[in-house]
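Just one protein chain is left out here, and the rest sit where they should.
After this line comes chain A, so read on.
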């Protein structure tokens, strides 16, 4: 296990931010810490990246103890935080070269790798502009590039796409997927189920400083019921007939039918209804959201 934490606790005054969190991440895999604001995601990341001391509990990252060997941990990791850690008044290129130099790459090597990353992240055109003129997406990309320039063994991404527009978000996801392909271990936090689903091998669901569920995206979705089609009927008679021909759960005048979300399945459902002379008043499809996960698992 390249990341291993046991019994992490942290409180600020009377406010318990983490109340005993265990987690472990296998080398080369992606773990997502999923939870709403205030769940303790950032605090967990800050402890694992040596920025905050836990009140109790132990953690090792890349084989080093975060409390006893913080310098060695820092040498093996990189952190991309929620607020972009870039100098607004330096250019993109200056920011990257600086971090390369701090990682003790030679001047030439730092410049060469800077050029590679600017290219890879599509920032070459903007490299000599000050970062304060960058868009949110460009900043985040630069931020990630700065984290990667040192070729860390473990990358921590704290809400990497919060506040980004959809196009930037998807570009960010592609960049992360590329990293995963190279075998980098990633621990990311997110509020978005979709993001965890897309990127993570395993998901830990964090709420009020506790882990309330863990597993693969599929297993979590299975726990909360997955996607469904909602069919609303005009009266109880039709609803009763429909429950006879379709698998689903009736609730008032609505029949909830589990679905895989494909058009083919929707066709099939509507065909079955028509063959039986049934006509729903309204049809809508419903995908599980983080809200559903939380309602299901924290209620």
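Assume contacts are C-beta pairs under 8 Å (C-beta built on N, C-alpha and C of every residue); 3 or more make two chains touch, one makes a residue touch a chain; residues count from 1.
We take it that contacts and distances are computed from a predicted model.
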Item to check | Omitted chain, identified by the protein name its UniProt record gives, among "Transport permease protein", "NADH-quinone oxidoreductase subunit H", "Secreted protein" or "Alpha-D-ribose 1-methylphosphonate 5-phosphate C-P lyase" | outcome: "Transport permease protein"
Item to check | Touching the absent chain when the full complex is considered, from A:6, A:62, A:85 or A:115 | outcome: A:85
Checklist outcome for this item: From A:29, A:49, A:114 or A:238, the answer for touching the chain not displayed is A:49
Checklist entry - If the hidden chain were put back, which of A:6, A:62 or A:103 would touch it? => result A:103
Item to check | Missing-partner contacts on chain A, residue numbers | outcome: 49-53, 71-72, 74-75, 77-79, 81, 83-87, 89-90, 94, 98-99, 101-104, 130, 146-147, 150
